[in-house]
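The block underneath contains the structure these notes are about, expressed in structure tokens.
For this depiction, one protein chain was excluded, whereas all remaining protein chains were kept in their positions.
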Amino acid sequence: MLIVMDKTATQEQIDRVIGSIEKKGYTARPIPGGDRMAIGVLRNKGAVDASLFLGLEGVKDVVPVTRAYKLVSREFQPEDTVIKVRDAVIGNGHMAIIAGPCAVESEIQALTIAEHVKKAGADLFRGGAFKPRTSPYSFQGLGEQGLKILAKVREETGLGIITEVMDYETFDMVEEYSDIIQIGTRNMQNFSLLKRAGHAKKPVCLKRGMAATIDEWLMAAEYIMEGGNTQVILCERGVRTFVNHSRNTLDVSAVPVVRKESHLPIIIDPSHAAGRRDQVIPLSRASVAAGAHGLMVEVHHDPDNAMSDGAQSLYPSQFESLCRQVDSIYKLLNNTGQDNL
Amino acid sequence: MLIVMDKTATQEQIDRVIGSIEKKGYTARPIPGGDRMAIGVLRNKGAVDASLFLGLEGVKDVVPVTRAYKLVSREFQPEDTVIKVRDAVIGNGHMAIIAGPCAVESEIQALTIAEHVKKAGADLFRGGAFKPRTSPYSFQGLGEQGLKILAKVREETGLGIITEVMDYETFDMVEEYSDIIQIGTRNMQNFSLLKRAGHAKKPVCLKRGMAATIDEWLMAAEYIMEGGNTQVILCERGVRTFVNHSRNTLDVSAVPVVRKESHLPIIIDPSHAAGRRDQVIPLSRASVAAGAHGLMVEVHHDPDNAMSDGAQSLYPSQFESLCRQVDSIYKLLNNTGQDNL
Amino acid sequence: MLIVMDKTATQEQIDRVIGSIEKKGYTARPIPGGDRMAIGVLRNKGAVDASLFLGLEGVKDVVPVTRAYKLVSREFQPEDTVIKVRDAVIGNGHMAIIAGPCAVESEIQALTIAEHVKKAGADLFRGGAFKPRTSPYSFQGLGEQGLKILAKVREETGLGIITEVMDYETFDMVEEYSDIIQIGTRNMQNFSLLKRAGHAKKPVCLKRGMAATIDEWLMAAEYIMEGGNTQVILCERGVRTFVNHSRNTLDVSAVPVVRKESHLPIIIDPSHAAGRRDQVIPLSRASVAAGAHGLMVEVHHDPDNAMSDGAQSLYPSQFESLCRQVDSIYKLLNNTGQDNL
Partner (left out) sequence: MLIVMDKTATQEQIDRVIGSIEKKGYTARPIPGGDRMAIGVLRNKGAVDASLFLGLEGVKDVVPVTRAYKLVSREFQPEDTVIKVRDAVIGNGHMAIIAGPCAVESEIQALTIAEHVKKAGADLFRGGAFKPRTSPYSFQGLGEQGLKILAKVREETGLGIITEVMDYETFDMVEEYSDIIQIGTRNMQNFSLLKRAGHAKKPVCLKRGMAATIDEWLMAAEYIMEGGNTQVILCERGVRTFVNHSRNTLDVSAVPVVRKESHLPIIIDPSHAAGRRDQVIPLSRASVAAGAHGLMVEVHHDPDNAMSDGAQSLYPSQFESLCRQVDSIYKLLNNTGQDNL
């Protein structure tokens, strides 16, 4: 961390800042410049809290240097983390496509869609049993009945399943049924839930908060890893901006940044990013081309009558086309060599 | 809701949309325009989910008309909700100032600050016992010990207390100790927590999510009211934007909008909006001038050594000045008549 | 346009709104709903200004239905516009790669880079002669001397050239030298410049403003087309958001949206979106995969000593790799058929 002093800072103020740094167990290194003094903060393990110094008299600015995450960083673990779930492999050159409806609505619905997506090439099946909804008056999911249907889907199709957990109380139940546990965008900084996920025996798919920086997202993953669970998949799903032609703005650049900073696999959910069916295929192609380790896509055999997110769900035939296209791009990139990614 | 068709939409597509509307129990009203057809959706109680129709063939756009919240709306309850906690009154012309440290660090710290802020004019005391922190390596709060210290503060000073609840598991405990239960910005759409808060016997202070629209925020409050708890205070604390001179961007316009749309009181937290001490007093003045029903301000007797958020905590003398200034503005506005707000 | 009335709106207020609509030459169509009245505004050519009605008493909201652009819309011209400049073709299945330095620094620099990029597969050469710089103390470009160097590059390599115009005064000069005239992100709503570009004899490449919606961007293109110049290329270059790991956030979804709404070709500038060299290749792959008609990339033979934007300029060898990769993706997508895009 670097503390930048006002041009007019007095020696007394500078000394007070140095004292404050040392009192906290760090080493202070004054760096006189042309115009003003800066003070380096050294010997810190991990990041120092900028707010500890920002308010001291004579301090103009505090500039963080070290990132705060550790276990999730590539500096800590240079090799890619690989997640294996039944036949699916995610990470280190392996791509997985997760597909299914927004919400599990009935056994027949789930099975119908599962057969479609399996045939088209999906590696895992998604479907919500507990649904986070903006309105208390919207369909909230089938709960445990939905989980049982998901288990049935797995039994019938052999596809591993992923579903969202919304709270501590139902965590055990979701953990029991699901192959991958999803933590949604609205819970990315639900730290109690993250801590519980740190003790889970199943991989966790952590969606990016809709206003989270990559640092905050990786810190949320750090909560899970710090609890002992090293099986974390990161999922970019669009961030909130002024842009109004899609529900969220897909931040494709998150892919190269996460791949550089972290060893964890990163997948993309183009359906929630777009919020409109007609953008899902182009965004899927873009995601795989950018180097994502997988996709999570909403598919419904009858989206016009879906109980939620119908507008962004693909028809089965569209999903088949998506699979063919991203598969070609993926093979192309991997044939031309991993170093290109 | 209004469904706008493509210029090139066929009669068959139009009929299919009408069928889809009626199948869901609504009334469809075609509105032929110069260039294209629009279709109104009528007889709906509350909002209709736009995504139900956005994906249908021939549909260009879906335009929501009715807002989805009900219990929180001023159309539902024209009179201001007033929250009374010990001697403090919030809403309908009554302003309350909530002050205290970011985190309860020790009994002596909490009592020292409480005495300062009470003397300066604070109506309620704040202090975190359970702290949501971006990093798992940061101080996470004293937990129940912190709650006991808060109870001691109330006993000694007579000030009502407010503290944050982070999860279902510790909700009972927080509810027992605290006079007002705070739900933090990162949990604004933690729906399990909101549902639990709906059964709480204490008022709830619901902070705005850092990327939440006012509609989403009011819908989160609707979750609480729908559970039976009518005592909700809304707290604006800045939203996340590209702006980089403050930690968040205080959205002052939330005050007139919430006051128009809802009967619930709205207060402002300038400390988290700014993230820097030197903006807190001007933002406090602005908030009260805009018509806020109160402020929540971080104060520390020794911010240079605070365990969290030191940079944004006011010194006691600054807080005294803040109280004097906002009190004058408040009186001025209320003497010139409520109709001006 | 749809005007939504308050639930409590009186018949008198409704009548006043209807009168106001008709006074402006439109047709008013009242649409009684369950709870409240809405009023459709019909017989309007193009969009009606929402602000004309938003302030009337009893009006809760005004909802635009028709988009305001006309000449740029696909509804107006269903076939793709194709831009041809020397050997380069942009649009309708033709992709072009534009490459070169941020600024023209010298003849030797420009020629060296031009040879590199031509050999690697670039179709057009870019280079700034007039540079918009945040600081008045930064290098502002070589001016006309830079334009002469660009002409020399064209003469020597046969590549068409593109360079930015910053104002009316130098427009004639830029138009004389350059094959494509670029209007930069900061001038997207410099309407005087757009009007001048409407009379230009050369194609115009219009960069998206960093906080512009697609509607505003297309309206800016409408200014140019309305002046008579139908040769417009749209260039997405990232928008400003809270995200801090790249200089701007590349909005890949702009590609499918623009391709759907407009007949104009859309290219992507990944260099300015990223602001960092290590994101440029992944973003380029993503852009072409999403369906962009081209790329504009910064390349420098000695970026460590570039006079501007060195950090985001590719080394020539990186640019070669980029060309190989995007070329493969482009061919792949076009072999699998245009309907997939």
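Here the chain labels run A, B and C in written order, and each chain numbers its own residues starting at 1.
In this section, contacts are C-beta pairs under 8 Å (C-beta built on N, C-alpha and C of every residue); 3 or more make two chains touch, one makes a residue touch a chain.
If you're wondering where the values come from, they're calculated on a predicted model, not measured in any experiment.
Engineer: If the hidden chain were put back, which of B:28, B:103 or B:290 would touch it?
Structural biologist: Spelled out, the listed residue whose C-beta touches the missing chain is B:290.
Engineer: Kindly state which of the options B:273, B:296 or B:311 is in contact with the chain not pictured.
Structural biologist: Once the missing chain is taken into account, the touching residue is B:273.
Engineer: On subunit B, where is the contact patch with the chain that was removed from view?
Structural biologist: Contact residues on subunit B toward the absent chain are 211, 213-214, 239, 241-246, 249-257, 260, 273-274, 278-279, 281-283, 285-291, 321, 324-325, 328-329, 332-333, 336, 340-341.
Engineer: For subunit C, which residues touch the unseen chain?
Structural biologist: Missing-chain contacts on subunit C: residues 20, 23, 46-47, 49-56, 62, 68-69, 132-138, 166-169, 186-187, 189-193, 209-211, 216, 219, 222-223, 226, 240, 275-277, 303-306, 308-313.
Engineer: If the missing chain were put back, which residues of subunit A would it touch?
Structural biologist: Touch set of subunit A with respect to the missing chain: 2, 4, 7-8, 29, 31, 33-36, 38, 40, 42-45, 61, 63, 65-66, 75, 240-242.
Everything that follows uses one rule, which is that only the chains that are shown with their structure count from here on.
Engineer: Rotation angle for the CA superposition of subunit A on subunit C, to the nearest 5°?
Structural biologist: 180
Engineer: How would you label the subunit B and subunit C contact, same or different, if same means the shared numbers make up over half of all numbers there?
Structural biologist: Interface between subunit B and subunit C is built from largely the same residues.
Engineer: Suppose each chain is reduced to the average of its Cα coordinates; what separation in Å results between subunit A and subunit B?
Structural biologist: That pair's centroid distance is 26 Å.
Engineer: With centres defined as the mean C-alpha position, give me the subunit A-subunit C separation in Å.
Structural biologist: The answer is 30 Å.
Engineer: Whole-Å distance, subunit B centre to subunit C centre, using C-alpha means?
Structural biologist: 38
Engineer: Out of subunit C, which residues touch more than one other chain, so two or more?
Structural biologist: 241-242, in rising order.
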